[in-house]
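Just one protein chain is left out here, and the rest sit where they should.
Right after this comes subunit A.
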Amino acid sequence: MTSDDGDRPYDVQPGDDVHPGKPVTVDRYTVGARINHWITAVSLVLLALSGLSMFHPSLFFLTVLFGGGQWTRAIHPWIGVVLFFSFAGLFIRFWKANLWRSEDNTWLRRIRDVLAGDEEKLPELGKYNAGQKFVFWGMSALIIILIGSGIVVWDEYFYPFTSIEQKRIAILVHAAAAVVIICVWIVHVYAAIWVRGTIGAMTKGRVTGGWAWRHHRKWLRELVGKRVVGKTSAS
């Protein structure tokens, strides 16, 4: 699935490619990956809005977005099911490139430089940095917790399978996990906005060579190296 030029495959993924030019452009996400991502994103936002409307009375007004309280209550778990399967797709696509590497530890130790945007002081990185990996693994774990606890309190279909005490624990876990995943989502969206040039990766599928050089140089080098030996992948 990655470069097969003899070096240990790093984390170039199917569809990743580099096109020389002025500026250089780099393919980062396939159409499939982008559709998959946006289905996940829309479901997550709808889940957060419908869930929050039941979480705090001051947010109950959000139920109008879903056609009232009854609709909100009924639809929320189904959107959860969509999110679960859609995220499973992303997981299968991205997990390999999110495995932890030694430079991720260095990156974390220099988190001050990261926050200051001093990327020259950081190690060269593959397709994802440690922050992106945190978002990926955090979302993965939290979505499992949310679907697990969500099913326990999905009374319409699963009421008889658990005790009331278990449901009390589940709803508390569900609410807490929801708060955490919303925070992870804020970090994720903010990072995409702060690091200019990132959003194009998920809209057009491409970033510029300068972006890849600045933020994911190891990945860029590997993509270019792939071309050096002439083994162009057709993907």
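Side notes on the structure shown:
Heads up, the rule we're going with is that a residue touches a chain if its C-beta (ideal position, glycine included) is under 8 Å from a C-beta of that chain, and two chains touch if they have at least 3 such contacts; residues count from 1.
The rule is short, and it goes like this: contacts and distances are computed from a predicted model.
One subunit of the complex is not drawn; among "Serine/threonine-protein kinase RsbT", "Formate dehydrogenase subunit beta", "Ion-translocating oxidoreductase complex subunit C" or "Phenylacetate-CoA oxygenase subunit PaaI", its UniProt record names it "Formate dehydrogenase subunit beta". Contact with the chain not shown here comes from a single listed residue; of A:P14, A:G32 or A:G69, that residue is A:G69. Contact between subunit A and the absent chain runs through residues 18-24, 53-57, 60, 63, 68-70, 72-74, 115-117, 119, 153, 155-156, 159, 164-165, 167-169, 171-172, 175-176, 179, 182-183, 186-187, 190, 193-197, 208-214, 220-221, 224, 227-228.
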